[in-house]
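The full complex has more chains than appear here; those shown keep their coordinates.
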Amino acid sequence: MNTSVSFEQQLILLDQRIEKTWADILDNSRLVRAIREGSVSKALYALYMIETFHYTAHNARNQGLVGVRHADNPVYAKFCFEHAAQEVGHEKMALHDVMSLGLKSEVFDMPPALPATEVLIAYLYWISFTGNPLQRLGYSYWAENAYQFITPLITRISEVLALKPAQLTFFIAHSDIDIEHFNEIKLILQRTCKSQADWDAITVVMETSLRLTGNMLEAVYEQYEAWQSGQAPRYDFLHALDQS
Amino acid sequence: MNTSVSFEQQLILLDQRIEKTWADILDNSRLVRAIREGSVSKALYALYMIETFHYTAHNARNQGLVGVRHADNPVYAKFCFEHAAQEVGHEKMALHDVMSLGLKSEVFDMPPALPATEVLIAYLYWISFTGNPLQRLGYSYWAENAYQFITPLITRISEVLALKPAQLTFFIAHSDIDIEHFNEIKLILQRTCKSQADWDAITVVMETSLRLTGNMLEAVYEQYEAWQSGQAPRYDFLHALDQS
């Protein structure tokens, strides 16, 4: 691969890699299968949204951290801080959606993030704190463009569980915001990526963070099975959703 | 002091403390005296602007760091990231103004920050990284409201050195921006400061960071004296400004 690869061609290469990785995840995820087959329950969806709550709470922070490290590049640092400002507090939408499933009158401690989610969070801080300054854009590139893959699943969930829009604030807000964000991501890639080393670092972070997200989805399903067989006492409160 | 002190009264207390501290600095600073007496030279002004360049380069970074630490408070974290985004790259204006004095054709390494400036920078990171989450607002409170104290000095400098507005981009930009910023600071103080402990922490950081800035001004003048007597070889390039 040489440096004469055009910007458009670089994006196509990223897109191809994303599609292949998403295909691996969607084909092998038991959570995805449960959604597609219509066997998803409120508890399973809640388990997923609890992990979404956990990792989302760190997105503004690790995005801001990139700006702190790279304030010598004003265009990029400005992007990082503005993007961080926009991501602040989004985890509260995920939390709202979990509670709206029928947990508002329950008393419980929010379970800590699953290890697979901790690993995703750890990786996002690590690639924000070290290495190629631009590499976190690899995470943004797939995450802000995930709705083509996720929307069919969310639609299916909302049908099966009879969820109203007011119970899907996290996904509705993001599918609106992210179109604009995705254009901003492409613009900042165009303005900042200068070398093949930049594109390589972005590609590695893109694929790795997407695969770690896939691992998180699988861990959600494992936890669901443990919960069903009574081996996940931290999630006992989810039985309040059984009859609803 | 009890918790029934009103918000307006807290601001008055901050303002009184600022006025007293500024008075100490202005009365004792040899740099200020040189400006008021009209004996300021381009080299002395350049020395000051080089330090301004150095500490300004960290302002967006330590402001962003506060957001990274406190993303659990969305209102405040959003303010921190947005404010950081606005501060990005301002050091380049300071650098531009230094160069415009007559250094554009000189070849030199930018001297590192003076120890007094390093101490100011160190302190701003420290209070951003630890302690009361709101305390960095004490720095913003005086810094975004400094132009009443600084503008007369800058006006005098521009007269004595016959500087054009295009050579004063740093101060002109800031005196415009900072009125709006100062209103934002007051608004975020009103929305976030809840306890006397918050106000105490803000007060300590406000006074300490202002005094460290005063120490920096004094160090600039000491360096100027060293330069005049040939004992500051790092600043030899400033002799290009002697005859201009």
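Which chain is which? They are A and B, in the order written, and residues in each are numbered from 1.
Convention: a contact is a pair of C-beta atoms (placed from the backbone, for glycine too) under 8 Å apart; a residue touches a chain by one contact, two chains touch by 3 or more.
This structure is a prediction, so every number in the text was calculated from the model and none was measured.
Undergrad: Of the identical chains, 2 are shown. What's the total across the complete complex as given in this file?
TA: Full complex: 4 copies of the single sequence.
Basically, only the chains that are shown with their structure count from here on.
Undergrad: Once you find the CA centre of chain A and the CA centre of chain B, what distance in Å lies between them?
TA: Centre-to-centre distance between chain A and chain B: 39 Å.
Undergrad: For chain B, which residues count as touching chain A in their complex?
TA: 57-58, 60-61, 64-65, 67-68, 71-72, 74, 77-78, 80-82, 84-85, 88-89, 92
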